[in-house]
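Of the protein chains in this complex, one is absent; all others appear in place.
Letters are used for the chains, namely A and B, taken in the order the chains are written, and counting of residues starts over at 1 for each.
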Amino acid sequence: MTTQTTEVSAYDDVLTRYQPVFGLETHVELGTASKMFCGCSTAFGAEPNTHTCPVCLGLPGALPVVNAAAIEYTIRIGLALNCTIASWCRFARKNYFYPDMPKNYQISQYDEPLCGEGYLDVEVNGRTVRVGIERVHLEEDTGKNTHVGGATGRIHGADYSLVDFNRAGIPLVEIVTKPVEGTGAMAPEVARAYVAELRDILRTLGVSDVKMEQGSLRCDVNTSLTPAGSSEWGTRTETKNVNSLRSVERAMRSEMIRQAAILDAGGRIKQETRHFQEATGQTRSGRSKEEATDYRYFPEPDLVPLAPDADWVEQLRAGLPELPAARRRRLRSELALSADELQSLVNAGAVDAFADTVAAGAPAAEARNWWLGYLSQLANAREVEVSALAITPAQVAKVIELVGAGTLSTALGRQVVDAVLETGTGVEQVIADRGLAVVSDTSALTEAADAAIAANPDIAEKVRGGKLPAVGVLVGSVMKATRGQADAATVKAILLERLGISGTPG
Amino acid sequence: MPDDRSTLTRDEVAHLARLARLAVTEDELDLFAGQLDVILGSIARIGDVAAADIEPTSHAVPLQNVARPDAVIASLPRDEVLAGAPSVEDDRFRVPQILGEEE
Partner (left out) sequence: MAELIELSAAEIAARIADGEASAVEVAQAHLDRISDSDAQVKAFLHVDTEGALSAAKAVDDRRRAGEPLGPLAGVPLAMKDVVVTKGLPTTSGSKILQGWIPPYDATVTRRVREAGIVMLGKTNMDEFAMGSSTENSAYQVTRNPWDLSRVPGGSSGGSSAAVAALQAPLAIGTDTGGSIRQPAAVTGIVGHKPTYGAVSRYGLIAFSSSLDQAGPFGRTVEDTALLHQVLAGHDPLDSTSIPEAGPDVVAAAREGARGDLSGVRIGIVSELTGIGGGYQEGVLASFRDAVAILRSLGAEVVEVSCPHFDYALAAYYLIAPSEASSNLARFDSVRYGLRVGDDGTHSLEEVMSLTRERGFGAEVKRRIMIGTYALSSGYYDAYYGQAQKVRTLIAADFTSAFGQADVLVSPTSPFVAFEVGERVADPMAMYVNDLCTLPASLAGTPAISVPCGLSDEAGPALPVGLQIMAPAMADDRCYRVGAAFEAAYVAGNGQILAGVPRLGSVGAGADGAAR
């Protein structure tokens, strides 16, 4: 724990001399059925180079045609982020050579983004921070390189690389924040909260599956330090490869500490791209390019301008779903949650699951306990978001209902949850298949109790002699015999009755 | 402005060749430096047209909002995708060691 302490104090120490300014560039793969400029499928995990065609392979002569749904999704994202929607804009070519980019230019947007000037409010520690949105624009994703040879599977030291273009051309939305100032020590948490809120919005809009672990949501974190008392921002670095919410926070913290150490020693920060390393929590310098990149942007001549009709944009605005912040406000008042209770659900990423469980008929307290308790444990063990567990809120509500009715004990309820996750079948199905219901047939229990007494005569004698706690052994024996399907309290009452002890002594 | 542009140097030509991924030879550097200079000189008069308030034309016939419905169309068979490739391994395009930055 020493390193932890050192890091915490180093971090606090940084903030006595510097103020962080940060910005985030988030790339989101849209969940359209087909690619941005061709009809190839966007489905994840296909065999290499099976979702490719003349357009997304950049074959000579092939031409792009815009996917209408991608335009609509991007505008809805812009509207949800309070952006202005351009009345006229164009795509541009961003020219640079890279083997995963089939045309060696990326069709993107340059000085005419589809959405500009918006904001997103995020809550951190009870404080609301407004993050300005600079722009939201649409572009195409690249293919994927696999590096072969060398020790690390990384690009450096590899002998050669293999390219799969299935991902090339998947619509990609880039959401760029304005620089965020004045958040002090909270900066990394604000950054994390922003990405979390953005992710929830995108999920609510249904425009992306926002799976950071599959790369459908990716984050670049720009960080700089301003010396206390100065008004001039320091040189920023751009940290790429930040693939989880936790990493957003860690990457910024470690970058702040790294930059402060350089500045303290009188050094200068080099404007560069850095890569976050999950294992160490540190950022590492990307190879600095031998010369400045010159992307030679110009309007994409193979496409015509976009001019979203104002009435259509208003229709899209009117059709936006209830966004997470509004939903949280409503849930708080409807379900009488405290601010802390809501916050813990937000932190666990379980707000929707919780609300849907309540909507399916479960009492709020029980729903909260299950999602923040057993289900969160399972999610942690599997290293996934709790919402990613393969169990629906309706199924959880069913388990809660059965536990409430005494059909399942709490322990059995957990077994049911385990079985649902394991088999992918429904609650009733696993109960029937595995015979998990509480045994409530008293004659069967009486039989089992008599058998337990007969098998343990000395213990039965102790109980009869007044040593009531000894009955626990007999209860355990019955529970074992009924494979945990009996309610322990009922078993105990039957045992005491068969042993001739009526009622529980006060 | 192009009008008072100094002549294109060998170094500038070399820089352009790097940007364009052309491994030009030393002889070509000299040849191209001279030729590009002549060409650029004769197109420099483009700057003569006072055009501050003129809208640029990027398409001869104005069209806008051309899009297709979000429908999946069959991709190419993979053997056809890979058929023209100089080098293939594990159904992927094989390329030599990449020295550039990780993307």
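Following the convention adopted for this analysis, contacts are C-beta pairs under 8 Å (C-beta built on N, C-alpha and C of every residue); 3 or more make two chains touch, one makes a residue touch a chain.
Since the structure is predicted, the reported quantities are computational estimates derived from the model, not experimental observations.
Note that the undisplayed chain, when the full complex is considered, contacts A, B.
Set against the missing chain, the residues A:51, A:76, A:93 or A:398 yield one that touches it, A:93.
Considering the whole complex, the residue from A:9, A:84 or A:104 that touches the absent chain is A:104. Interface residues of chain A with the unshown chain, by the touch rule above, are 54, 57-66, 93, 95, 97, 99, 102-105, 161, 163, 165, 294-298, 301-304. Within chain B, the residues in touch with the undisplayed chain are 1-2, 8, 12-13, 16-25, 28, 31-32, 35-36, 38-40, 42-49, 51, 54-61, 63, 66, 68, 76, 80-81, 83-87, 93, 95-100.
As a convention for this text, only the chains that are shown with their structure count from here on.
Between the CA-based centres of chain A and chain B the separation comes to 39 Å, rounded to the whole angstrom. Of all the residues in chain B, the ones that touch chain A in their complex are 15, 18-19, 21, 58-59, 63-76, 78, 81-82, 89-103. Taken together, the chain A residues at the contact with chain B in this complex read 32-34, 38-41, 47-54, 57, 65-71, 88, 90, 97-100, 142, 145-148, 154-155, 158-165, 240-241, 273, 275, 286-289, 291, 294, 296, 299, 301, 303-308.
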